[in-house]
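Can you keep this structure in mind? I'll have questions shortly.
One protein chain omitted, others in place.
Naming follows writing order (A, B and C), and every chain is counted from residue 1.
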Amino acid sequence: MPEFERRTDIGPPNYKQFLPEVIKKNYGKWDYHEIVKPGVMVHVAESGDKLFTVRCATPRLLAITSIRKFCDIADKYCDGHIRWTSRNNVEFLIPDEANVEPLIKEVEEYGFPIGGLGAKLSNIVHTQGWVHCHSSASDASGVVKSVMDELFPYFTGEKDLPAKTRIAYACCLNMCGAVHCSDIAILGVHTRAPVIDHDDLPKVCEIPNLIASCPTGAIRPATVDGKQSVEIIEDQCMYCGNCYTVCPAVHINNAQTDGISIWVGGKVSNSRIAPKFSKLAIPFIPNNPPRWPEVVEAVKNILETYAENARKHERMAEWIDRIGWPKFFELIGQEFTKYHIDDFTHAGETYNRTSQLRH
Amino acid sequence: MPEFERRTDIGPPNYKQFLPEVIKKNYGKWDYHEIVKPGVMVHVAESGDKLFTVRCATPRLLAITSIRKFCDIADKYCDGHIRWTSRNNVEFLIPDEANVEPLIKEVEEYGFPIGGLGAKLSNIVHTQGWVHCHSSASDASGVVKSVMDELFPYFTGEKDLPAKTRIAYACCLNMCGAVHCSDIAILGVHTRAPVIDHDDLPKVCEIPNLIASCPTGAIRPATVDGKQSVEIIEDQCMYCGNCYTVCPAVHINNAQTDGISIWVGGKVSNSRIAPKFSKLAIPFIPNNPPRWPEVVEAVKNILETYAENARKHERMAEWIDRIGWPKFFELIGQEFTKYHIDDFTHAGETYNRTSQLRH
Amino acid sequence: MTVKKHETPLLDELEKGPWPSFVKEIKKEGEHNAMSNDVLGILERSYEEHISHWKHGGIVGVMSYGGGVIGRYSDLPEEFPNVDMFHTVRVNQPSAWFYDTKSLRHLCDVWEKHGSGVTNMHGSTGDIVFLGCKTEALEPLFAELSAEHDDLPSFDLGGSGSNMRTPSCCVGPARCEWACYDTLDACYNITQEFQDELHRPFFPYKYKFKFAGCPNDCVASIARSDCSVMGVWKDDIQVDNAKVAEYDANGTDVQTEVCDLCPTRCMEWDGKTLDIDNANCVKCMHCINLMPKALKPGKERGATILIGGKAPIIGGALLCSVFVPFLEMNPEDDYEDLKELTEAIWDLWGEHGKNRERTGEFIQRVGLSNFLEEIGLDPVPEMVMHPRTNPYIFFDDEIFE
Partner (left out) sequence: MTVKKHETPLLDELEKGPWPSFVKEIKKEGEHNAMSNDVLGILERSYEEHISHWKHGGIVGVMSYGGGVIGRYSDLPEEFPNVDMFHTVRVNQPSAWFYDTKSLRHLCDVWEKHGSGVTNMHGSTGDIVFLGCKTEALEPLFAELSAEHDDLPSFDLGGSGSNMRTPSCCVGPARCEWACYDTLDACYNITQEFQDELHRPFFPYKYKFKFAGCPNDCVASIARSDCSVMGVWKDDIQVDNAKVAEYDANGTDVQTEVCDLCPTRCMEWDGKTLDIDNANCVKCMHCINLMPKALKPGKERGATILIGGKAPIIGGALLCSVFVPFLEMNPEDDYEDLKELTEAIWDLWGEHGKNRERTGEFIQRVGLSNFLEEIGLDPVPEMVMHPRTNPYIFFDDEIFE
């Protein structure tokens, strides 16, 4: 009999066991919160109890070594409790105010910065990239690291922003980082039609499924030196990668032509204005590892243009709504091209059907 | 040689010869205008010259007898000049203020009301209906007459409105009345698939064109007792009438099932908010000539609900934007049905993709 | 001549009430005109039966023209012999529907002679519509209209079918202080320039022009034409602050009625001066509309060209979308730019448009970017509400340069 008795369908452990005492006691009875300093907030309960939260950035990709270190810190200052946020930051939950500063000191010494609370830049939601994914048109962690090194003061709070600002990164059109609704989105793009391995194809995938997988109908059956296979009509391909996902014999990654595009003005919350999709700002920037300077520059330029021009509480989308897209492109110094005009299913719905224009 | 020498491509007469002196003199040099009383406005030129305009409703369908009468009046008071508006009203252009009241008296005695200026209800833009068109799902002139008899005080100015209000009528989905952008739109609708005359069809139309004409692909080739013809799949037909237009052997008019639908919240001007399409308010009201009481009641109800609830300067669309569609349907006492939810090409773009709701 | 009247109890109901009655109008001619008399009869029948008694119109018209006449035949020729044929003739109206009584009477006389004596003043596209004419009367009618007369203007037919349709325009500079260009002249000029396109259907479908002098769009150009020429200005709104104060004193609350309703909220009113951030003014006209004595459009005037408006058939209704944010519109250069743009659009659409596909639908099918590239217009952000949200971009090699 094996060392461990495997069980199935037990589901995740019940969260209740992981809640610190102060939360158990004041669960659902929080009165208000305040940001006491960059990266630190306090939640005050109806009971009067206080809970301090210190938000600490992580690269999301974490070694167990670091996690264990976080545990040591949590044991020391947080009664052994810790949580992560929906943007991959760690939140240390501190019942005793006296522990806030010592904890911050220790965390920062270990190399993890404090910040991202309130009207600041938080962590970049991102994806696998070359570290683990087969679809990636660029690396994820490397771009994120390079961008955040440059925008660091906007996370720590040294520099101000008009409102919460969310940057997201995804390494291909699948958008695992859900970049489709971010203030600034960095998206890896393939820009050339996939290449087909005609020897493998018959073995590894079903041709009808493959043909059906293409939204633009760019794939058609073909016999290549005797073998049943398919061909891709280059002009009809917009590099979505769907065929690649369904068939291993299709290869979309291309060291020469893969790169990055930049999107802006998305948001998720329903605060003030409805949620919005990100819109294309910069169609293409070639990959330039290890630090993608052009991408970093482009993102910084957009963020700082926004920071200088937007009004208090205006998210990127609200700011652009107010000044208009022509002005936005002028301010960031980006030419408006044919790539910016939608040509997909509902393109016509994006045409400007009023004479209301700034002249 | 014939009595008259026909000429082609001479185009319309030059408008200049039709302009009254005061206009020739102040052409492009008007300073401002004022509405002096319902249906009467004065335009003052930079030169100080004044031009009074009396706007007079017509049924659009005019006998030459009436036109000649208008000419007599124009000769008497307007130096023999007259114009029509883009909504089929007559405008008497009066240089001499003293002539305003006598003209009004005479026009009203002849049975044509004065009004429709400013924040009022103007004439109903409409179409042919049973008077002349083969496509009509209802009559045009009769519905317009019945509605305007009831809403008369809103034209003459006895009763006020928050803003300009435009009602339009079209007798089929071709929408010659361009009802697609009106505050209130009355639209004749066919509600059953066309019937095909299989004897005529081969003679009078080309089957491929006919099949291609259907946006939903509801028409397919069929051989009906030996003859080459087509059949219509009822479930796929949404009664647009396009097949009917391209092929005389297709019959869409149906005395039992044709009727009228009511639409609201469209506008054309770019004033304040961008132009908007009319949206479905009441899916179907059966034809009930000669006076369509149910249609009249429905339109009156919507107009008066708007008049009571909208703020000054708010067009129908602006008012509904402010109160929300749920409230609108509640106020007019109309049930929201599956017909109100778009299911055409861009339907998804009309789904409500925010949690911003009134509860 | 006297005619045998039909019983029309249902239609007679529509003689009652304060609004002018189309039934009375038809009867005015029906008294002496057999066609208008029969049209009452057949219409009464439609009222009884809830259905139209008109059939598909075959091809009728005047020699060498492909449009201008809508053929109409009844399905009850025996009962109503005088309207077995009841075609409409579209007569091209003068700019902004101005007439002198002499010419108007002339039109009445001609129509009395050749047809029903019943008209539409005017059709939705703008034409003078002569309602109800027999085939054999078409040529004589047209000849008398188009012939030269000593002291009377000659008239020509308007459009129908797959051709350019009769352009129309707002009253503009003739009687409106806001006209940003000469709508009457532009409408007349364009109509004269494209007579061939107006009279001979060579297009995939109809193409309409409408000329509005300012963004109030009094001819509904953005909704009802393929090419909307919408007057606008580029520079600052002309403000007379003393007059603004007058309005404020006399019942217009400048703050709530003007400033607060400005779409971009680009105005500030301190009780003395109205401060407009013109860079953010989208020229919507609202403030000017409310205070005509105090505010006026700027002095650098021209038009925005918007393309592709239409009714729902068959892909769904469309409003025009921005093509040229600002175009000079001076009569001197004969509207060359507008004509060039128009011909470029017609060439492309004419060659690649499907049968019964309007420009607006064609542009959506081929994609605005491709369309612009073909007609040689550069993309500008004004053309869209916002850039694309989907990542499905067709990249050219140029991106690697």
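We adopt the following convention: a residue touches a chain if its C-beta (ideal position, glycine included) is under 8 Å from a C-beta of that chain, and two chains touch if they have at least 3 such contacts.
This is a predicted model, so every value here is computed, not measured.
Touching the chain that is not shown, out of A:Pro38, A:Pro113, A:Pro194 or A:Gly265: A:Pro113 (per the contact rule at the top).
Here one chain is not drawn; of A:Asn253, A:Thr337 or A:Ser355, the residue touching it is A:Asn253. For subunit C, the residues in touch with the chain missing from this view are 312, 316-317, 389-392.
For subunit A, the residues in touch with the chain missing from this view are 2-15, 17-19, 23, 27-28, 30-34, 43, 51, 53, 57-68, 70-72, 74-75, 80-86, 88, 90, 93, 111-113, 125, 127, 129-136, 139, 141-142, 145-146, 148-149, 152, 173-178, 180-181, 209, 212-213, 215, 240, 242, 245-246, 248, 253-256, 258, 268-273, 275, 277, 287, 289-291, 312-313, 344-346.
Where subunit B meets the missing chain, the touching residues are 173, 175, 180, 187, 189, 191-192, 215, 235, 238-240, 257, 261, 265, 277-281, 283-284, 286, 322-326, 328-329, 336-344, 347-348, 350-359.
Please note the rule applied: only the chains that are shown with their structure count from here on.
Across all inter-chain contacts, the pair with the most C-beta pairs is B-C. Per-chain CA centroids place subunit A at a distance of 50 Å from subunit C.
Note: centroid distance subunit B to subunit C, computed from Cα atoms, is 13 Å.
Counting only residues that touch two or more partner chains, subunit A has 348, 353-356.
For subunit C, residues that reach two or more other chains under the stated contact definition are 215, 217, 222, 230, 263, 282-284, 319.
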